[in-house]
Structure formats: C-alpha cells, structure tokens
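To start, the structure itself, in structure tokens.
Every protein chain except one is present and positioned as in the full complex.
And then subunit A:
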Amino acid sequence: MKMLINVPETVVADALRGMAAAHPELTVDVENRVIVRRDAPVAGKVALVSGGGSGHEPLHGGFVGPGMLSAACPGEVFTSPVPDQMVRAAAAVDSGAGVLFVVKNYTGDVLNFDMAAELAADEGIQVAKVLVNDDVAVTDSLYTAGRRGTGGTLFVEKIAGAAADEGRSLEQVRSVAQQVNDSSRSFGVALGACTTPAKGSPTFDLPPGELELGVGIHGEPGRERRPMMTSGEIADFAVEAVLEDLDPRNPVLVLVNGMGATPLLELYGFNAEVQRVLTARGVSVARTLVGNYVTSLDMAGASVTLCEIDEELLRLWDAPVRTAGLRWGV
C-alpha cells in the first residue's frame, strides 16, 4: 500500500509538525504530543481535554479551539496516549476552574486517562471525566469491553465545550457532557478495511462485493458481513440499528460521518437516504453535519450518529466554534 509518509515511525510527529505550521492559533508540542489552544488557560473557564489514538483526524486535535476542546493528546496510530501527555495537557489548560477529560470507551483510553486523573489530582488539578460510549453495534456489553466511543464524541466535545465557554462549573459541564453522551447513538459500516502505517497492509480482508456492518474506528472487523448493499439499504440498516436503541421524542442532531476514504459525493447521497428513513420514522431533524470527522485512516465507509436534543442543547450546538475541523458562528 502506497502512503504519503516518510517512515511509519514518524507519522504522528510529522503530522503534528504540519499542524503547527498550519495553525498558529494552536500550541503544538511535537515532542510531548500535546495540542493546546494558544490562549489557554482561559481565566475562570473549565477546560476540556481529550485524546486518543491517532488515525481519527480531525478528532481530537482538529477540535481544539474556542468553543470546543482546550487541549488534545494524540497517541500512536490507534493506540491510546499515555498518562504523561494528559497530565501535561491538564496542567497547561487548567485555569483553576477544573478540567473535564472526554474519554472514548476503549480499555486503553480508560486506563490511561484514569491514571492521568490520579496524577493530575496529585498536582492539585480538579479533574472530572465523561466516558463516551455511543456505538450500538456492540450489543453484549456484559461480556465485552462495553460500547465504543465513536461519532457521538463530536457532539459531546462541541456541546460541552460551548457549556464551558459560558463559564459553567466543572460539575455542570460534566453533566451536560454526560447528557449528550446518554442521548447519542451511532452505527458504522465499512466497505473496505484500513491500512495502518506500521503494518502497511489492510487490517482485515473484505472481499469485493461484501461489506462489514457494525464496525468501529480502529480497523477492527465488525460484527457481521453481508453482500454489498445500496446506499439506501445501508441507511435503512444503520438508522434502524440506532433507533432500536434510541426512541427520540425530541428533534435530533444528525452526523453522517465518513470513515476516511469515502468521497463527500457518496456521503451526501447517503445522507439523503438517512434523512428519508428518519422522515419515514417520524424523527424530526434539527441540524445535520456531513463530512469526515471521526475517521479510521483510509477506511471506506460511513457511520450515522443521532443525538436527541432539547432547546438548551441545540443552543449550545449552535454556539460559535473556531477549530481546525469545525468552525461556525465566528
């Protein structure tokens, strides 16, 4: 597999150097792998720190900036960052109002953020945590590591970031983040596997003419393989899977998310099908976001995330945001 890289070992550092060059509004510590908004710490405001394995860009580094994250910690490709990064990030952004860790529910992320929370507390930083676990494809949570954090992470980071921007307390920001997570559900499909730089070949074999239903964002296979379906059939399947678990009485935010290698032309076409299913099911859509936001390297495919909202959450969603990956109202 050809890749636009130098050597696999420096992929993350190279990307961080490029980010630093492109975004002077960010402080990028390439050596310690921490991306911080340049004006941090912001006096009196709760700070949001997230992080995770690299390969999901723009998540999380592309969501650092006013109205969203205060800092992000990129790990190796598909590997959780280490506690040292998170402690460094927390220390850089804490204004004294406390820090919320936004953690996707994967064993590695949870363990490392928990260790970091202990270390940060030792340094006198007040830390709270929200765990994002929106992926309905993981059904048997009792006998697995539990539901994964995927597209819902974007909703949590945006809305909690807006809440923090309003000057709310750490407990209030954590509570909003929890509410958004509890109201979000996702389902993803892959039309092709992804290739990690370290391995250089696809992480699983997907024959032509087949697709994986219920994939995560780490190149892991899904729960079920079927003969290839049309965009409309995939939308039926994915939206039904989400609605089996979420029965929205209120309007929803929709994220039609590309996994990395699916063109926007196809994603918009897929969104049309998603909206068709939602309309047929009587679900009212407040806002829709289409694009590559929570990706899985060069995986082909898409995920659908719905987040049931009230007027307050919609107001926070619409609030200004200025990051590399998400930007409006400013």
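Note that in this section a contact is a pair of C-beta atoms (placed from the backbone, for glycine too) under 8 Å apart; a residue touches a chain by one contact, two chains touch by 3 or more; residues count from 1.
To be clear about the criterion, contacts and distances are computed from a predicted model.
K.L.:
Select, from "Branched-chain amino acid ABC transporter, permease protein", "Dihydroorotase", "Dihydroxyacetone kinase subunit L" or "Thiamine pyrophosphate enzyme TPP-binding domain-containing protein", the UniProt-recorded name of the complex's unshown chain.
P.N.:
Per the UniProt record, the undisplayed chain of the complex is "Dihydroxyacetone kinase subunit L".
K.L.:
Any idea which of A:112, A:153 or A:323 touches the chain not displayed?
P.N.:
A:112
K.L.:
Check the options A:50, A:80, A:133 or A:323 and report the residue that touches the missing chain.
P.N.:
Result: among the candidates, A:80 touches the missing chain.
K.L.:
Residue-wise, where is subunit A in contact with the chain that is not depicted?
P.N.:
Counting only subunit A, the missing chain is touched by 53, 75-84, 106-108, 111-112, 115, 137-138, 140, 143-145, 148, 196, 198-199, 203-204, 216, 218-221, 223.
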